[in-house]
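What you see is the complex with one protein chain gone and the rest in place.
When the chains are written out, they are named A and B in that same order, and each has its own residue count from 1.
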Amino acid sequence: MEGGRIFVKGNEAVAMGAIDAGLKGYFGYPITPQNEIPEYMSKHLPKAGGAFVQAESEVAAVNMVLGAAASGARAMTSSSSPGISLMQESISYMAGSEIPCVIVNMMRGGPGLGDINTAQGDYFQSTRGGGHGDYRTPCLAPSTCQEAYDMTREAFEWAFKYRTPTLVVGDGILGQMKEPLVRRVPCPPGPDEGSDWRLGGPPALPGRPRRALRSLYLNEGELAQVNLRLRDKYRAMQAEARADQFLTEDAELVVVAFGSIGRIVKSAIRKLRARGHKIGLFRPITLFPFPDLALRDLAYGGRRFLTIEHNLGQMVDDVRLAVRGLADSDFYGALSGTIPTPDEFEAAMEQAITGGSR
Amino acid sequence: MSRTVIDEGRCKGCLLCTTVCPVDIIRQSSRMNPQGYKVVEVIPELSDKCTGCTACAQMCPDLAIVVWRSCKEKEGS
Partner (left out) sequence: MSETIAFERTPSVADVPTHYCPGCQHGVAHRLAAEYLDGQGLAEKTLLVTSVGCSVLLYNYLNFDAVEAPHGRAPAVATGLKRTNPDKVVFTYQGDGDLASIGMAEIMHAANRGERITVLFVNNTVYGMTGGQTAPTTMVGQKTTTSPAGRCASTEGMPLRMAEIMAALPGVAFSARVALDSVKHLAKARKAIRHAFEAQLKDGGLGFVEILATCPTNWKMTSVQANERISKELIPYFPLGVFKDLKTPGAC
């Protein structure tokens, strides 16, 4: 219902966003804390003309996505950290074969089986090409239910514009929290999307050379050409890197945080602002491509930085790289198994402002 | 009389065709092709025995054999 507000979990918002973007195939496997996604898909996707399969494993699920996407269909899967680890081989294949799709990760505690609480421990996996080989995947980080819906839709645009698997990275808080959502007008793709590369696209022109989507390049020099083309593609993506900035213009301390942690940081900033501290929030929306130029701009003004994440230090590396030579970044890591509160972040920020580091 | 044409450039000398010819007219030749395989040949003096059964071509993994089958001439056709 366009314009009407509904009250849903972040997981449901992801599923709705995908369906409104013209999803044709969802293939997934149950794992806490994202099960509302396959459950919603099983009920609503067939009605919307798409295929739903609960696969036998995350390995199978992501490879079903590969197959569906090879024909140009908008396809996706979702999982949480351990399941996303299982998917890495196939994501690498899709990056190398330039097959577009969307993969949603609602992060939970790790490593290993970890716990089922919220976490942000998959930042490296998400931004460095989590599987083998020299590739990256665009990665969007929503922090609200509305962003979960909007960014899942947007992920398909990234995927098909750049012919790449695209990640949407949320966490347990986002997946499970209920918030108002406004669904927008559905915009499925036109019939020609992917017609220059997809398999069997209608109509298969008689006599058109057959197409093979593959990532194996054994002949001398071939794989190098592929990797150079991928590199250029990732460089081109940099122009679309973006972040949300809150009160950074006059900030003396800029907190860098993403996803749900960004929201909690915002609450802490408001409290500290009320006490006169000049603090702002830089919240990357695209974890890859990382909005390093916008961040570096803030570093020119003599500002200090504090990176806050729900892990023990991942995005802080990218922050330090972005501001190198101009500034450094302090770090505060929320521990596993907790839902961080604004209070603990306030303490970290006060410490950073007064010059202590952690 | 039918005939079997062997593409010596594609033959890998595996000899599977020689195991199925019902009239035993294919054999390993003494010739090597550019890939270094010793190719097969239809025994020249027996080539008219070919029945066009296509057994050799069916067994060949490399599509190195084409088989022609002759039709008897009919008057007025």
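One rule holds for everything that comes next: a contact is a pair of C-beta atoms (placed from the backbone, for glycine too) under 8 Å apart; a residue touches a chain by one contact, two chains touch by 3 or more.
The model shown is predicted, which means the values in this text are computed figures rather than measured ones.
Shown chains touched by the hidden one, complex as a whole: A, B. Screening A:Ile31, A:Met64 or A:Leu295 for touch with the missing chain picks out A:Met64. Within the full complex, the residue among A:Ala55, A:Leu247 or A:Ala294 touching the omitted chain is A:Ala55. When you scan A:Ile6, A:Ile116 or A:Leu213 for touch with the missing chain, the hit is A:Leu213.
In the full complex, subunit B touches the hidden chain at residues 1-3, 9-10, 12-16, 18-20, 37, 52, 54-55, 57-63, 65-73. Residue-level contact of subunit A with the missing chain is found at 24-25, 27, 50-51, 53, 55-57, 59-61, 63-71, 73, 75, 89-90, 93, 97, 99, 199-200, 204, 206, 210-216.
Here, only the chains that are shown with their structure count from here on.
One inter-chain figure worth recording: subunit A and subunit B are separated by 61 Å, centre to centre, where each centre is the mean of the chain's CA atoms.
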